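Of the protein chains in this complex, all but one are displayed in their positions.
First chain written, first letter: the chains are A and B, and each begins at residue 1.
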Amino acid sequence: MGALTESVGIAWQWLWSGDARLWQIVGRSLAVSASACALACLIGLPLGAWLGVARFRGRAVVVIGINTLMAVPSVVVGLVVYLLLSRSGPLGFLGWLFSFPAMVLAQTLLVLPLVVGLARQVVQEVEQRHGEQLRALGAGVGTRAVWLAWDERVALLMVVIAAFARAVAEVGAVMIVGGNIEGHTRVMTTAIALETSKGDLPLALGLGLVLLVVVLGLHALVALLRQASQRWAGPSAAWERLA
Amino acid sequence: MSARRGSRGGGGWRGWRALGLLWALAAIMVTARAQTLVVASTTSLEQSGFWAYLMPRVRQATGLELKVVALGTGQALDLARRGDADVVVAHDPEAEARFMAEGWGLRRHEVMVSDFVLVGPRDDPAGARGGDILGALRRVAAAGEARFVSRGDQSGTHWAEQRLWALAGVSPPAGARYRACGCGMGQALNIAAGLGAYTLSDRATWLSFRQPGALAVLVEGDARLRNPYSVIVVHPARHPHVQAVAGQRFVDWLRGPDGQAAIATFRLQGQSVFRPLAGQ
Partner (left out) sequence: MSPCLALDDVHVRLGRAAQAALSGVTLRVQVGERVALVGANGSGKSTLLRVLMGLLPVQQGQIWRAPDLRVALVFQQPYLLRMSALHNVALALWWQGRPWRQACERAQQALHAVGLGGCAHRPARTLSGGQQQRLALARAWAQQPHVWLLDEPTASLDPHASAEVEALIRAFAAGAAPADLAPAAPGQQAAQGRTLVFSSHHLGQVRRLASRVVYLEAGRIRADVPVDVFFDAQRLGQHSREALAFLQAEMP
């Protein structure tokens, strides 16, 4: 219990003291995960939306594949990306190992299946219920994917947040491809791992609390956005509750 | 898919542009730095804060920015074999000799020496306390209740531990009494503190460890606990992209009077941890 109160004290002090090293680490965590989340969503949201609407042979296999990849452990992704980026590997010429781009790549690959899978689920549900109405108005697969996704944008925003939360909280991938190098590739999670292994538990817990505050702030932001959006667009159609 | 959301564009767009600019700026700042050297190092040097202490001095003297990747010695050498590091700092003479024999290294220099210590529970149920490491290990192996935590990760410390068991002529405790964690030194000490177990640690990590709990040093000073650190530049003939010149510059500084002085003045808890070797 003593360690816990000590760490709360440390975390509190830090957040107000503006310790440069801490904020560098926090900033780097956010930058890596935000970049990865942005890339994954840029590719994954359209792909997931399309998959939610399209029907083709072998679709079931693709969906199962993506659902499986959603749960892949982060260390496995880290290992795969490491082997790709190693100098002895196919993408070694990029020289990305142990640097910012490597971490972004690893986290992008980690959350991409999550984004695709969840977006597919969101869009597929509304397509199954109402897709034929849009078809009756002349909307093809691509058009339906775009507009159903746009209509469900609040739900998809939650998907984006979930992806970011997964990215910012993972340690396996970013440790392996980043190397946890002081001043270059150390992020909150790897710093926590390091401080824990040095036995500096209050410090590690303090960092953990900072991480929690950041993620909490994000979720609060999303809740606010959701409220605002509902106030404008009205509650979900009463029809949907009858259905 | 020509999605046009004309009526809603407006204010949000400017925000995105500013964000993108900021991000690009940050990315540029990250990449346009002083020349960086990738150093694969043992975890003990990282965890004890030795690198944090040395890096500013290196930057000032040579203009080099060190990127230190901390792994067990075995992993560090493998990293160098794959060409993902420019310089290796290790503390396992046998593994290093193999590395050189295979032609991966340009030159090997011993730059400093430290020692290992046997730590264990303060009340010492196995009676390991005393001057002789081999005797201590024999007593730990024989004692019914004593537990031992091993690195188990091909690190220099791990191999040193294996050599000592072999020299003592006993096999390590059997079954659940021997815990190989496959982890760094700090983790191993955490586990030992938690279990009330014995473990072999390097002096640097031990001195910088914050939660020793009921652990204490039981055996030290034995000549067999000598722990030499060497630095090897990866051979450019095997990996042409390796920054051999910069690496050599770093090694030269480390072996020179300034580097050796820096090594000697590194202190943890008031104790000098490393003894410079390059002069000898």
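The rule we apply is simple: a residue touches a chain if its C-beta (ideal position, glycine included) is under 8 Å from a C-beta of that chain, and two chains touch if they have at least 3 such contacts.
Predicted model, so just to flag it, every value in this text is computed and none were measured.
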Sole contact to the chain not displayed, among A:T5, A:S88 or A:Q133: A:Q133
Residues in chain A touching the chain absent from view: 129-130, 132-139, 143, 147, 150-151, 153, 232-239, 242-243
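Convention: only the chains that are shown with their structure count from here on.
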Inter-chain centre distance, chain A versus chain B - centres from mean C-alpha coordinates, in Å: 32
Chain B to chain A touching residues, read off their complex: 1, 3, 5, 23, 26-27, 30, 36, 38, 46-47, 51-52, 55, 67-70, 82-84, 183-184, 186-187, 189-190, 193, 208-212, 239, 241
Contact footprint of chain B on chain A as seen in their complex: 31, 35, 46, 86-88, 92, 95, 97-100, 142-143, 145-147, 150, 179-184, 194, 196-201
